[in-house]
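For this view, one protein chain was removed and the others were kept in their places.
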Amino acid sequence: MELKNKKLSRDEFLKIREEVLNQWPTGRDVDLEEAAQYLKSVPDYKNFCVKLKKAKDEGITLAQPRAGVALVDAHIELLKYLQNEGGADLLPSTIDSYTRQNRYSECEVGIEESKKAGRSMLNGFPAVNYGVKECRRVYESLELPLQARHGTPDSRLLSEIIHASGWTSNEGGGISYNIPYAKSVSVEKSLTDWQYCDRLVGIYEEMGIHINREPFGPLTGTLVPPSMSNAVAIIEGLLAAEQGVKNLTLGYGQCGNLIQDVAAIRALVEQAEEYFKEYGYDIELTTVFHQWMGGFPADESKAFGVICTGSAAAALAGATKVIVKTPHEAVGIPTKEANAAGIKATKQTLNLLRGQRLPLSKELKDEIELIKAETKCIIDEVLKLGKGDIAVGTVKAFEAGVLDIPFAPSRYNAGKMLPARDNNGAVRYLEFGNVPMNKEIRDYNRKLLEERAKYEGRDVSFQMVVDDIFAVGRGVLIGRPEK
Amino acid sequence: MELKNKKLSRDEFLKIREEVLNQWPTGRDVDLEEAAQYLKSVPDYKNFCVKLKKAKDEGITLAQPRAGVALVDAHIELLKYLQNEGGADLLPSTIDSYTRQNRYSECEVGIEESKKAGRSMLNGFPAVNYGVKECRRVYESLELPLQARHGTPDSRLLSEIIHASGWTSNEGGGISYNIPYAKSVSVEKSLTDWQYCDRLVGIYEEMGIHINREPFGPLTGTLVPPSMSNAVAIIEGLLAAEQGVKNLTLGYGQCGNLIQDVAAIRALVEQAEEYFKEYGYDIELTTVFHQWMGGFPADESKAFGVICTGSAAAALAGATKVIVKTPHEAVGIPTKEANAAGIKATKQTLNLLRGQRLPLSKELKDEIELIKAETKCIIDEVLKLGKGDIAVGTVKAFEAGVLDIPFAPSRYNAGKMLPARDNNGAVRYLEFGNVPMNKEIRDYNRKLLEERAKYEGRDVSFQMVVDDIFAVGRGVLIGRPEK
Amino acid sequence: MKKTIVLGVIGADCHAVGNKILEHAFTQAGFNVINIGVLSPQEDFINAAIETNAEAILVSSLYGHGEIDCRGLREKCDEAGLKDILLYVGGNLVVGKQDWNSVEQRFKDMGFNRVYPPGTSPDTAINDLKHDLGVE
Partner (left out) sequence: MKKTIVLGVIGADCHAVGNKILEHAFTQAGFNVINIGVLSPQEDFINAAIETNAEAILVSSLYGHGEIDCRGLREKCDEAGLKDILLYVGGNLVVGKQDWNSVEQRFKDMGFNRVYPPGTSPDTAINDLKHDLGVE
């Protein structure tokens, strides 16, 4: 079947489905009708869409941690702790890395080893191996909406299992869960597989069930210029909408310059809504702001500084939710205590700033316009390459380096674009590679980087990029040369 | 001698000095000439004025902790730890509460008990009891500028001893170290005694030695409207300048609404400079932003949230330095580790936001103008009451309730003014008492509080004030009624 | 009839906010509150209690010197004839974050009937006092 941005027919969907449910024995327990009944019993306060809508209407920013361990009971204990002690507003189940690569037999090893070792040997919760029954047990043990968070290029079986278990949100997308997470999965393949995941949500919607979908905004989490991540978010939003998704949360990973961060969220909402309108999709749109996704400082107090700065930016931007890091970030998967600590620091910050927004200034307005203009250059070219089909255009755009994610592991990514911070810490394009921008934008980005170079008394170069990658972990935003 | 805002002559000063140095045996060791020689040997990197000036020029915000224990060696160890492990930029010596009340014999008890108990039984460093030799040992053990921080209505002897010991800054003022810290010291007395402290610095200046003075901005630290604390800061600045102080750091305690906090610092600088110019004083002016000075949450992660929000506001306001709280704040004097943790979280936040400022918007501009207009109403009336003499005017203004600090313990304070937060968390005047404001300002404050009352479905009342006092400790900024 | 209590902050301690809140809360709760305010020596508590025939003395200490300042208060009360008067103490009683049980014990040993950790809500103490005085 050829990739096209067109809603899968029910027949096409069901045909693929047969194969999907056979990928691992637990697939056989998923029954669409029965699952729909189950999902209809999810109360409002445990439904992701409802909780997000309420937060959006009240202008509140919700806090959501990441968390997942190998064994079900330990996983439930962990999530309950984050709910009760941490005060999380939304809960995750972070899926382990073997599942993300569909290596379910390695998960079995991980589960067994974890039992033996008495601690989790997996970096997440292997939901597919456990299947619907156990995943429902997780859902039923909790009092908050539950979402799968992962990084799975082909998450069709995973999506079937988690939604059938009452988990009312799924993170990911054909670009955002491939390029940063895989090496040799073609964009065509992952887009096709995520059409399936989106279609599944669309089919539930047709049955009157509301499920939220969230493209993964931060991508590699490392100096991604806002216009590049916004372009990807909007493309994934459009692809999901075509498959019948109605409730979307678009995401963005903190870059560190407050004005740029706030501008990125505002530009994202405004521009996504314009595109949805243009294409006639009726979407309930919310946003997610990721606290700093790059390398963290190992010192826990310093980590709190990073966490709270991100929370403040999320609040001032008016994001609907914020994804929380922990004081253990630089070292390893957090204990439940460290995870709760991250949530508490985040919520305190959000509460202190509740209702406060960064007011519109010339600087903020200019930055919003710049991000929108850059994003438009990219999306226009994607559409052109696809002759109007954004799915086809996306495949071609990665081939051409029009879409290009810095530091991504995928061999389907050109890796020619290079970002660096300007003198105010905002992330700019150092090398455009084949990312298409008009001359004005190119000159402006260059000018800003030259300003920094001058201030630092060195040339604009790859060394700046390297320095910027290490900077936050070393306690500063901008990687200036040592004095 | 009658109080007047007039530089003390050298003779007047020396006459008082004789008496001051006799207040406690250690006073006899202070020799002005010898001290001046000693101070001249203070290198630039250990001089408060030089370090502040450099930070101001570079647009950097410095971090300074509070810290002090009963025994000299433990005190040195503590400060060294904050310098080396915490990464403090400026060091304090927080003076204990008996010293603040000039009860030096009780300090002796505290010192002895501390030796016995093996832990500090005093809440600060009793500098007067130790005298110049030991205080110099503290100064000489460190590699950063050192300041006395206290809360002493009559700190004449303390000032003599610390400056003679190479400590190049002294916090306090005749209003700010009386009204929040004492019950029955008249304003006239404390203003007179602080004229002495300021004159001492002025005399050193005449000898070519630069010493910094810092009025205590936050006052009671509890819902003080910015215009009230700015008025006090400017008055104390003018009083100090008259005595020959050249290097001033004016302070402000975080209120919690970001726009108001940034506006307060900007208004303070602009307006103070206008007054200094008007009165012909040539002052090197810097600012200090105090992280939240009211009740803290007991949970340490939440405390980090409060600490970092304050650091972010300080950076975005462009304050020259920020005074750091610790994760132990709600419970007790911090351990050195907790103190260092507060500094590290603060510095990480400052570093991430280095060079970033809240850009000027309509909201920010309006708030700056409001604060300046309110401040002017107060200072104008003080000058009127003093018939042009701001020292005399201050005494009369406290009698009249024109200057009125909320929740202050002093019986010389009217205590008729009541503050509360508006619906955005900014601190406003709920009851003006006798604080003189024009109708426009009164109506505007009232309107903002009515908005909040309406939102909360209750009347503007004292209960709001009580709720606001507890709010931050309970994890939110505004004390809304429970739902 | 309203029960009378004496309220104040002991020693060289100037923390006034909690004191004002406590006065407000105990008054609202129906007590006759004699507030001697901050910076109060032991003698002022005792004199106020004698003059007003109070049934309880509520001592606050926030600034850390509580351990030194409170010593001997019970004995002085006894000497002054305030036999068995209720003595409550609360605030940030000692210097630093210390193990609460040991702090509580130290103040109980000094003769305080009830000892409250940092951040105690006024309601807790009001309920305890009503219970101890047999009101309601």
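Here are a few things to note about the model shown:
As written, the chain order gives the labels A, B and C, with residue 1 at the start of each chain.
Everything below uses one rule, namely that a contact is a pair of C-beta atoms (placed from the backbone, for glycine too) under 8 Å apart; a residue touches a chain by one contact, two chains touch by 3 or more.
The structure displayed is predicted, hence computed values, not measured ones.
Touch, as defined at the top, links the missing chain to these shown chains in the whole complex: A. Across A:T222, A:Q243 or A:Q260, the residue that sits in touch with the chain not pictured is A:T222.
Within the full complex, the residue among A:K115, A:K183, A:K416 or A:K447 touching the omitted chain is A:K183.
Although one chain is not drawn, the whole complex shows that of A:A55, A:V72 or A:L122 it is A:L122 that touches it. Between the chain not shown and the residues A:W24, A:F48 or A:Y98, the one that touches is A:Y98.
Listed for chain A, the residues touching the missing chain in the whole complex are 97-98, 100-101, 103, 106, 109-110, 113, 119-123, 151, 180-184, 220, 222, 294-295, 298, 328, 330-335, 338, 407-409, 462, 466, 469, 473.
Simple rule for what comes next: only the chains that are shown with their structure count from here on.
Put simply, the C-alpha centre of chain A and that of chain C have 54 angstrom between them. Rounded to whole angstrom, the centroid-to-centroid distance between chain A and chain B, based on C-alpha atoms, equals 44 Å. Per-chain CA centroids place chain B at a distance of 30 Å from chain C.
Shared interface positions of chain A, i.e. residues touching 2 or more other chains, are not present.
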